[in-house]
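Starting off with a structure, shown below.
Removed: one protein chain of the complex. Kept in place: all other protein chains.
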Amino acid sequence: MDISSHWLDRVVRRALEEDLGTGDLTANSVVPAELQTVGLIQSKENGVLAGLEVARRVFARLDPGIQFRGRVDDGERLRPGTLIAEVSGSARSILSGERVALNFLQRLSGIATLTSRCVERIEGSSTRIVDTRKTTPGLRALEKYAVRVGGGCNHRFGLYDMVMIKDNHIKMAGGIQEAVERARRGVSPMVRIEVEVEDLAMLEEALAVGVDVVMLDNMSPELMKEAVRRAGGRVLLEASGGIREDNLAAVAETGVDLISMGALTHSARSLDISLDLIEAKPLSVE
Amino acid sequence: MDISSHWLDRVVRRALEEDLGTGDLTANSVVPAELQTVGLIQSKENGVLAGLEVARRVFARLDPGIQFRGRVDDGERLRPGTLIAEVSGSARSILSGERVALNFLQRLSGIATLTSRCVERIEGSSTRIVDTRKTTPGLRALEKYAVRVGGGCNHRFGLYDMVMIKDNHIKMAGGIQEAVERARRGVSPMVRIEVEVEDLAMLEEALAVGVDVVMLDNMSPELMKEAVRRAGGRVLLEASGGIREDNLAAVAETGVDLISMGALTHSARSLDISLDLIEAKPLSVE
Amino acid sequence: MDISSHWLDRVVRRALEEDLGTGDLTANSVVPAELQTVGLIQSKENGVLAGLEVARRVFARLDPGIQFRGRVDDGERLRPGTLIAEVSGSARSILSGERVALNFLQRLSGIATLTSRCVERIEGSSTRIVDTRKTTPGLRALEKYAVRVGGGCNHRFGLYDMVMIKDNHIKMAGGIQEAVERARRGVSPMVRIEVEVEDLAMLEEALAVGVDVVMLDNMSPELMKEAVRRAGGRVLLEASGGIREDNLAAVAETGVDLISMGALTHSARSLDISLDLIEAKPLSVE
Amino acid sequence: MDISSHWLDRVVRRALEEDLGTGDLTANSVVPAELQTVGLIQSKENGVLAGLEVARRVFARLDPGIQFRGRVDDGERLRPGTLIAEVSGSARSILSGERVALNFLQRLSGIATLTSRCVERIEGSSTRIVDTRKTTPGLRALEKYAVRVGGGCNHRFGLYDMVMIKDNHIKMAGGIQEAVERARRGVSPMVRIEVEVEDLAMLEEALAVGVDVVMLDNMSPELMKEAVRRAGGRVLLEASGGIREDNLAAVAETGVDLISMGALTHSARSLDISLDLIEAKPLSVE
Amino acid sequence: MDISSHWLDRVVRRALEEDLGTGDLTANSVVPAELQTVGLIQSKENGVLAGLEVARRVFARLDPGIQFRGRVDDGERLRPGTLIAEVSGSARSILSGERVALNFLQRLSGIATLTSRCVERIEGSSTRIVDTRKTTPGLRALEKYAVRVGGGCNHRFGLYDMVMIKDNHIKMAGGIQEAVERARRGVSPMVRIEVEVEDLAMLEEALAVGVDVVMLDNMSPELMKEAVRRAGGRVLLEASGGIREDNLAAVAETGVDLISMGALTHSARSLDISLDLIEAKPLSVE
Partner (left out) sequence: MDISSHWLDRVVRRALEEDLGTGDLTANSVVPAELQTVGLIQSKENGVLAGLEVARRVFARLDPGIQFRGRVDDGERLRPGTLIAEVSGSARSILSGERVALNFLQRLSGIATLTSRCVERIEGSSTRIVDTRKTTPGLRALEKYAVRVGGGCNHRFGLYDMVMIKDNHIKMAGGIQEAVERARRGVSPMVRIEVEVEDLAMLEEALAVGVDVVMLDNMSPELMKEAVRRAGGRVLLEASGGIREDNLAAVAETGVDLISMGALTHSARSLDISLDLIEAKPLSVE
């Protein structure tokens, strides 16, 4: 998993603190401390797995004695009944970590599954599906990871790593040209500049002043085709707005380079995944 | 908003740090520092508002000079075009906070909207809709707040404030009676105890040993009706598993006290809400 | 120890940071880095042990190479000279951690000892001793753990896990009935509701509106007996106020379910516990 | 109050987080949001006040709209009924902060009261009472402040700001002279060096090698007198071990410069202080 | 100042905690609490100012009652005696914050001064001076800000916002082409790719596979000129390695787009800046 270890640790720690608070009243009182068991994490529906490493860390942080054996990798297809991982060790710890681990797995796999379905819709084209900043506060790096796992690409990570000049910015600057020129003077030469345009006139203005990426906002497929023709490969073109699974193919056919979809992260449904204990035995010798 | 101020501040701070990193390259380079403007936050579809106070704090934390005037309250109905709030002040700050504020508003209003729709389905009955721990890691208190705003009730907040003995716990303890007795000995007399049962025999066992709440897991309406009859008001009964918007009414008719739905928080779709700037003027005098 | 690992780690980390700051000037300059030794943690008076796991973590955090072998468990009786634990490893690390480990052990064992003494006073009755929120800021979970170790029970953990309607709340709400009804509408059905009453009229009002627990504030044993009679087992009754070790038995005889004592945590005297080094030798081979 | 603002803020924030968690269920459901009231903080017994500024910050952090008016200052005498402070503002906020504010005030005033009583016992002598590192983990700076308020002096703050060579260090170094010489080579010339001695021979050794302070461990008054004679003002002498309120005067008469008492912080009883609401009225205008 | 407020607050808070610890012993004991004064921050040598806003926040955090009036802006020239800012308010607070404020101002102005001197050396050319990741751990955003203030440009901020394929990466990947192709497949289409080359053959390889920026490592001016000719404007060229103030002009003449200098941040000398109090008076009325 290509996310910084410290970032992952922090998000896992917060989730455990939120759920456990001062302690798991049920497991601590009902389950003997020395009881060992094995839990099976299984999918209950079709989908794409994402977040295995996060689940592993949830249990590792709770109890370093737990063994977590992944049986499929992130990005692989899941069917009802697919065994995702085996978790063995203290029954208390497994039960205390179950919900947090599943919450991560279900949400991330839900995003990977939706992304994968979208990518399949445009298979064969050179257009790529990208995400947006419409992510759950605090989980962006994980949700963008799930998009990559599902076969999508990431757009910028935040306000700090790229310039994106949207309608509101243009309004404040008094025009595309002025906005782009200010950006070019104000930021590092290493940072890419993107401009959002609503029609072909704005596109021409963006091409004239010179940017790296142009976002075509809410354009019809016909307009997008014309935009592709006019850009002539000088910039990356990104289609955005009003894009659903059922019109993805039509948008891709226009020849745009990128299609961005906020729904990948803000409206994905969680995938149904469960953890079941299969046996329990007292710990023999340590 | 009845969530601790310190909790709210922390979640807002994290979200801003995640999105802004070392700084907003676009606003800082494109928008003059002294420019003042007004932004309108508006709904683009039907729904129920939740999270106004969170949005207010996003802007307040970013720039204490921003004025945020809410126009509707959490819990009120939104229609396409409903003005939710006016944000006025530094154009740079408004643009830098826009996405984070909307991410909160859209997610929380999405949950409140879905909850409200479910609650309407069983209007007239005395059954209540409750949430679960299937929440987004790090946002539980906010998501549970959104459920309340939508007319639902909260189940326990975490592993620390109630005993919930599920199938896995029963397996580990060797039976309902043993599990409940251990819990009663092990936890504060102030903590309620709930047991999950799968059939009427288990229900009888739970009633015999004495608990506060019984969760009826994946039972048919007929079984639930019989469970309600046997419980005779001695415990709260909670229906769980396989519940969808379209069978809610049938479940409520069985007379159970509570219906819990993980989907309220794990699979709600974001509500479409936007922020548009309406004017810009240089700051006259400070 | 049934306290969340992350909670324990945080409190131990803070204590070490507070005492060590940028480093232990004495041990680092006076004791050779390679010197190995064994320290004995021993009780110097009679009492009940609490906090062994905390002491273990103090040393583990400071130096993972230290071996900590507990010789008695939390809850066991201590006499002058009882060996509590052996700590072996780097002499520097043992000396640097000594004070912090003892500060925890002494305070927690002091609370467990006092609690145990109170519990003994009412042995044979079915009344239970419970703690309050009058704990040391930052150490509540640990101090409540020490109360459990001493044989007491915990009351609520904080403002977030139970409703407790006290005189000031009743004043603000305009009466018991109004206060309780608001609470019942406002909180999760899973949360218990307690009301504080000062006389029998208030008790009757509380019984009429229906609550889970009633706190009898500063009542005489005679009044409490009458309260027990009137409640007839419908609610838990908690005696509070003016309770000392020497009148505990009299209060328990009234038949109340719970007796709460703030003194358990706010006025317990530390137990005298020491750490002595018994030998020192240069580290041979690792 | 001469404690760093950031330090104070952190300890207050932690205490509020611990008690409020996700929110105060009782105040939020029972007390109307707009209700204003006034609370009186009063002493219920004789003592010395410490911690007023901490109480003020508890309320300020919870709700910047609360007004907190201190009526006596830290260090002043309290009698049963002394009005310590008036708190006015939102009834909800006052009730939510009450316990945390009182927990600080009661503990710190308890320490100041005990210290003050000890200082009075040796009034007229030039000997000073000093504290130790036997403080509550996480509260050291506050507890040492309370000692100062009570008329005592502070010993070192932690392991980082002074060298204190105790019996265990001497054992590890192989003698007083070797230990002191290592310390002098190893630490800043700005750091004072203290040595613990158990008899006069060790005192002579310490005087010969040259240190700043000598701690006389568990010596009889007669031995201490002789130690004072031998030291002849070349070093500060600190009496330690076995010191109680009733033998303080005898120890001070020996002429030692300092008497250190762990009990000041580890075994002080909380002072009884209460908060009562005196009126409630709906907020007229904002 | 275009650095995120939360980032700035954190770095200021840490610096104050580091210096003040539990409190300023000198100011708190020597300076009366009510004393008001005015401090003048002045330059003692020639240079360029950077960090005024950081100094302002140091005092604001320490004591919100302090007034800080900047007299010159970041980026302006300083001479011996130039008045940079006036700080008025509590004498204690001004003295407690003095060193931390000056430490920031001196270091950042030192970087801005050195950068400015380098930029002047190549005035008239279109080449830009850029910084590197050779910054002080924990201060990168501030140090990169100081480079911008001095007229330089920023290179990437960290490992997360750009791809930079250096000699070690090429070695691990087995060649430039393979490395670049992996990067292009693996990262967002929004991220720029730079490759480090040591000779013209490598440059040709980089041009062939298509990258955004090429770093010319330790090349002679003659080689760089040839590189500029071959690149023909298709990529940005960055000169790096062995560049000193005295050969900057020669490097710029080769026509490279960027010259990166680690010395800007890792070896700048602090600028000499002082704070002097000019008057003191007791606070009249608040």
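As written, the chains take the letters A, B, C, D and E, and residue 1 is the first residue of each chain.
Following the convention adopted for this analysis, a contact is a pair of C-beta atoms (placed from the backbone, for glycine too) under 8 Å apart; a residue touches a chain by one contact, two chains touch by 3 or more.
From a predicted model like this one, the values you see are computed outputs, not experimental measurements.
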{"item": "Displayed chains contacted by the hidden chain, counting the whole assembly", "value": "A, C, D, E"}
{"item": "Residue among E:11, E:50 or E:213 that touches the chain left out of view", "value": "E:11"}
{"item": "Residue in contact with the excluded chain [from E:26, E:67, E:218 or E:247]", "value": "E:26"}
{"item": "Residue of E:37, E:115, E:240 or E:254 touching the missing chain in the full complex", "value": "E:37"}
{"item": "Of D:57, D:128 or D:182, the residue in touch with the unshown chain", "value": "D:128"}
{"item": "Where the missing chain touches chain A, by residue", "value": "2-7, 141, 157"}
{"item": "Interface with the unshown chain - residue positions in chain D", "value": "128, 130, 153-157, 160-162, 188-192, 194, 213, 236, 257-258"}
{"item": "Missing-chain contacts mapped onto chain C", "value": "13, 16-17, 20-24, 28-29, 61-63"}
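Quick note on the criterion: only the chains that are shown with their structure count from here on.
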{"item": "Path length in steps (a step moves to a chain that is touched) from chain B to chain E", "value": "1"}
{"item": "Fraction-based call for chain C against chain B, same above half, different below", "value": "same"}
{"item": "Same-interface partner of B-E, chosen from the options C-D, A-B or D-E, over half of the pairs matching", "value": "D-E"}
{"item": "Intercentroid distance (Cα basis), chain D paired with chain B, Å", "value": "44"}
{"item": "Centre-to-centre distance between chain E and chain A (centres being mean Cα positions), rounded to whole Å", "value": "33"}
{"item": "Residues of chain C engaged with two or more neighbouring chains", "value": "21, 141, 157, 160-162, 191"}
{"item": "Graph class of chain-chain contacts, one of line, ring, star, complete, other", "value": "other"}
{"item": "Every chain pair meeting the contact rule", "value": "A-B, A-C, A-E, B-C, B-D, B-E, C-D, D-E"}
